[in-house]
Every structure is written in structure tokens, then in C-alpha cells.
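Please read the structure below before turning to the comments.
Only a part of the assembly is drawn; its chains keep their places, and the rest are absent.
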Amino acid sequence: MINSDIKRPSPELIDGFRSLLRFDSVTCAISDCLGRFNAMTSDMKPVFEGIRVIGTAVTVKTLASDLAAAFKAIDLSKPGDIVVIDSHGSVNTAFWGENMTMSAVNRGVVAAVIDGACRDVEEIRKLGFPVICKGFVPNVASISGYGEVNVPIQCAGVAVSPGDVIVVDGNGVVVVPQGDAAVILEKTQQLLETEHLLQEKIKAGATIGELINVDEVFKNVFSYQNRALEYAQRSNS
Amino acid sequence: MINSDIKRPSPELIDGFRSLLRFDSVTCAISDCLGRFNAMTSDMKPVFEGIRVIGTAVTVKTLASDLAAAFKAIDLSKPGDIVVIDSHGSVNTAFWGENMTMSAVNRGVVAAVIDGACRDVEEIRKLGFPVICKGFVPNVASISGYGEVNVPIQCAGVAVSPGDVIVVDGNGVVVVPQGDAAVILEKTQQLLETEHLLQEKIKAGATIGELINVDEVFKNVFSYQNRALEYAQRSNS
Amino acid sequence: MINSDIKRPSPELIDGFRSLLRFDSVTCAISDCLGRFNAMTSDMKPVFEGIRVIGTAVTVKTLASDLAAAFKAIDLSKPGDIVVIDSHGSVNTAFWGENMTMSAVNRGVVAAVIDGACRDVEEIRKLGFPVICKGFVPNVASISGYGEVNVPIQCAGVAVSPGDVIVVDGNGVVVVPQGDAAVILEKTQQLLETEHLLQEKIKAGATIGELINVDEVFKNVFSYQNRALEYAQRSNS
């Protein structure tokens, strides 16, 4: 299925997330606010150092290393979009290259996130176009006509829907579901302030272990067998 | 088996490929002309950025992480050769180091391509010797006397024969079978010109999807069950 | 189990190893002297280039991506220690971040070695704190209370005990068991001298293959079936 029309978050919401990029490692704070979830796996790598970008997901579901759906996704993108490609576990043919980059720039696409490989990295680095992927390989994929655009996908271990907010920094990629984006934006702003206060304590010489009283944390652990029996006993008596 | 004498491509052919290195990402164009094949897997990494080299394959088939055959391959190399090592799936002992590098330089070897690990990377970087491999590890492999030199091998997912042309750039490694090298060189030169024309169109604002009419491509896809039955019906009538 | 008190090597021994860091790729020489063993796997990567550090292992055995034991290990560390974390095969949640780094610096910890992921890499790079790990990911691990401190662990394929000497350079990480450290230090110093002499020969034009007479090495190989029968025959006659 090729969905040409998707609901995107408001420009204000996108601007809100963009303003977070002034903080280091903001993907980490966002993930914290998402329940520690929604970060792509640790084998995702930037084509060059220093990529820090935010945008709206246009999703590509590929079969059998087929580029057709990725081409179509570029054509359906709007300025500020990020093309997110589920490469179906294939890492030995490239799903992105120079001509796709130039086409994407023509449409205002701001990044590509691929859980497969890319090629033409020398040109892409010169163009300064942010690509986050699993590796580089000269072989290009096929162009056969399989695949879907703007359907729910998984990419590098995270479910992504068209219109989700994608945030990238030096730590990797985080996916904010569109429906939660406003709440997560606010929570993240609050967390970054709390974090600041916390770091004052550490700068003064404390450790995280002291600050959260880690010795007490170790007491939380229980044998579920014992716990179950205790509860059972209690409810019997 | 240790083959001390192999057939190498002519200096003119090697020069022809070398002249292609003036183009960015030429491995991608060569792979296109090889039917999109013959690129090593995306987990091959350069010891330093900016490696762009071409040479003739001297092949090493190793067993049990044994360095003996790699030592011998260096001794059998001629100026312009690239030592290509099939490390038999082992990535946790090094198949290449500083002394091997210095030995190889003595023989005029221009690069090493290994689908295993290398060590002494600090010295190798200072020497500026191109090594493409799967990672770094301080453990050296054994020296026991197993292994073969200049026999057909696989390296990082590609079959390599002694005398094949090896091309390396920022995208990775491509293997051109010696018998096809002259044809592929010519085809690649042509492709790079075509590519140039194509990019003019994109620079003018087009996308790849528009240029190849990707909507038409999607119509190529068929259910092989239906297609088989249609054909059967046609031949019946 | 949380062991708050471990036996550390003497400052002299640590200083001895530290002085080796003036040589390139000293981890390789140390591994040679350890019988070619004790290097962590080739998928361990530094958070920034140029990390060269030595210290005493404080070990963390984690379960279920739980950070509690890592927090506690920092609190139990002394100046010059390196926190070594066995992440139990988990690479998609982070076991180290900015607050842990700042806490560790407060205690004089000189590096962290983790066979899992880390986050807050932008801050960690600014702080210049050496972390060697398997990748980066924004998701943080849990804080639940499982795990052990200063018990024998494995990290990236090597058994590590609290008090072992950890050496890191551009090739990766080597573990020197505390009991062998004095002997290995001496052996390594000797090897580095021998190495120097050997390299004189190579600089003069020789190859490793020539210097060790690799052709003779190939004759060492035997069919164990034949060898067994030969021995049997010999002992019969």
C-alpha cells in the first residue's frame, strides 16, 4: 500500500523538539520520558559525526532489498520529513545513495534513517546530508516494484508510524509516537531542568549511588516464589 | 596448496581502474556494472578514513587463525598486489599487524583486505598502510603451518581468485574477476558519463522516482501463482 | 554479592604498566606475553579516538540490564580504578551515561569498560572520560536492585577478576590477571626490546616470512591419524 497523504505533527510541535537540540544528548532525555523506550538499536551509525536533526517520519517497508518504495517515499515527502526505511534484515545491499540524496534534498527531506546499508558515502558526506544506517556497501539494491509507503513499520527494533517525530543526535535515534509528542515534549523540558539540579549535586562531589541511596534499591529485589507464598499466606490468614 | 605464480592483469588495465579513483564512490559504479554484485559485506571497515586504493589480489585461505599462509603470501607478492585474507569466520584474533605491514611494504604490497581482525593499528595508521578488516583486537593469531596461498577463496561474502582486481574506497571493497576486468572497466567509464547526465536532471529539481517513472515499476510485480496459471491457460487455448 | 574490599596491585606495578603506554599498541605486546590471550573481542569500541589508559578492575555483574550494581561499583572505587561491566549480552540499553561519568570522576575512576552500550556520548566526549563499549543507544537500563560487585565476571570474552590490571589502547582492551601482573610486565618490557631488534631486520628489507623461515613452519603440520599410527607403530616395534 502506498499512502500519499499522512497526518503530520504541527510546525509548533516540531519547533519545540528542534529547540531541544541545543542540549547535549537530548535523545537520552526523550527516551527517559518515553518510559526508557523507543531508541533504535546500538548498531545504527551516522554517515558522519555530529548529526543532530529532527523531523517527521515518512515510512518505507521494503521487501527483498527493493528500492522502488524508497523512491516513491521521497516523491511523497514534504519539507522537514525524514525517510525511515525498514530494510527487512538486509544489510548487504544499499538502500540509499547519492541520487536519492539529491532527490530527497529537492523535496526538503532532512534526513534518512535506514536499518540497512547505504552507499555513495563520499558524495553524501560532501553534501552534508544526514543518514543514519547500519553500514556502507557498494552494491545497490534492486528496483522491482515491491514494498509499501507510509504504513506502520519497524526500524532497528522500534515500531514507527508515518507522522511520528524522529530525533537524532550522537547517541542514536529516538521515535516519538505522534499522539504522545506534545506530552513528551513537555516532560522532556521538565526533565532537562531536573537533570540540571541533579548535576549540581554531583558537581559538588556526590555520586549517583549516594543520591538515590542505591543500598536501599538492592532491598527491592524479591524471589517471586517467596513473594507469592507470602501473599498467599497473608490472604489465607 | 601454495601457488607461487599467478596470472596478473596487465599494467594498462590496472592503470585504467586507477584512473577511475578520481571519481567519488567508484566502487558503487563498478558494482553496478558487475550486475550489482561483488561488493564485500557492510561490516568491513577501514583502519583509517580516506582509503582509496586499487590492486591485484593475492589470496590467503586460513585455517584456525593461522598466520603462516599470510606470511607466505606477502613473500609471494609483487608491487601493486593486495593481500586478501579469508579468515574463516574468526574475528577475535588478529591476522595482520605492524611487522606484516612493514614486510608487505618491502614487497610493494599496496593494501590488505581481511574478513577478520587486525592489530597494531596505531603503527599501521602512522605508516598510512591501507587495511580493510572487520575490527581490531590485540590477540595475534597462531603460526602453525596450516593454510593455502593463491587459491580461490571467499572474503566477506564474495568469491575472490588470485589475480582479480580489488578496488577500495569509502564505501567498501569491490572484486572484479580478472576475466571480466577489461569489459567492466569500459562499462564503468560509460556509466560514470551517463551518471553525470542523470545528475543534471536531478540538479534541475527532478527526483529519481520521477525520472524512472516509479509508478510504472510497481506494476511489474506479479503473483507467480497467477502468472503461471495465465501462461498455462494461454498455452492451452 | 557486593564485595566492598578487594586486593589491588601495588602502585609500583601499576606505574610499570603505565610507563609501557609510551609504546604504540602495547596491548598487543602484553597479549603476546599472556600466551596470545586475554584481549577483549573485536567489537569493543572507544567512545572517542586516542584512548590509552591503564587501571585496576572493579567488576560489575549485571542482570537484566540493571544499573544498581554499576552505581554501587562506582561508590566502592578508588582512584586509579577502571569499572568493568559484564552486561549479560544486552546491547540495546545503556549501562553508562553522563551522571555515572561525573560520579566516577568524583571517585578517581579512570575509565569504564562495558560489553554493552553507553549513552550521553556527547557529554562524555566533552568530559574526555575513556569509555570502551559495544555501541551507543539513548535508552537507559533499569534500576531495580539485581547484580553483584567485585565478583569474577566475563567481559567481552575474557574472564576478569576484581584487582586485575586493565590496559586499553587503540587496538582494544587487555586483561592482566593480578597474580601474573609482575611477570607479564617484565616479559612485555623484554618483548618490546626484541621487537625493536626484529624491526631493524625488516627495515633493512626482510619479511617476517623470511625471518622465521615460514616454509619450515608449513612442515610442522600433521595428520593426527597418521601421527597416532606412527607413534603406535614405533612403540610396538
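As written, the chain order gives the labels A, B and C, with residue 1 at the start of each chain.
Operating definition for what follows: a residue touches a chain if its C-beta (ideal position, glycine included) is under 8 Å from a C-beta of that chain, and two chains touch if they have at least 3 such contacts.
If you're wondering where the values come from, they're calculated on a predicted model, not measured in any experiment.
Enquirer: In this structure file, how many copies does the full complex comprise, given 3 in place?
Expert: 6
FYI, only the chains that are shown with their structure count from here on.
Enquirer: Using the average of all C-alpha atoms in each chain as its centre, how far is it in Å between chain B and chain C?
Expert: Distance between chain centres, rounded to whole Å: 32 Å.
Enquirer: Hey, what residues on chain C touch two or more of the other chains?
Expert: Expected reply: no residues.
Enquirer: Where on chain B is chain C touching in the complex?
Expert: Per the stated touch rule, the residues are 2, 68, 71-72, 74-75, 91-94, 97-100, 102-104, 106-107, 117, 119-123, 125-126, 134-146.
Enquirer: Quick one: which bits of chain A touch chain C in the complex? Just the residue numbers, please.
Expert: 24-25, 27-28, 30-32, 36-43, 157, 169-174, 198-199, 202-203, 205-210, 212, 214-215, 217-221
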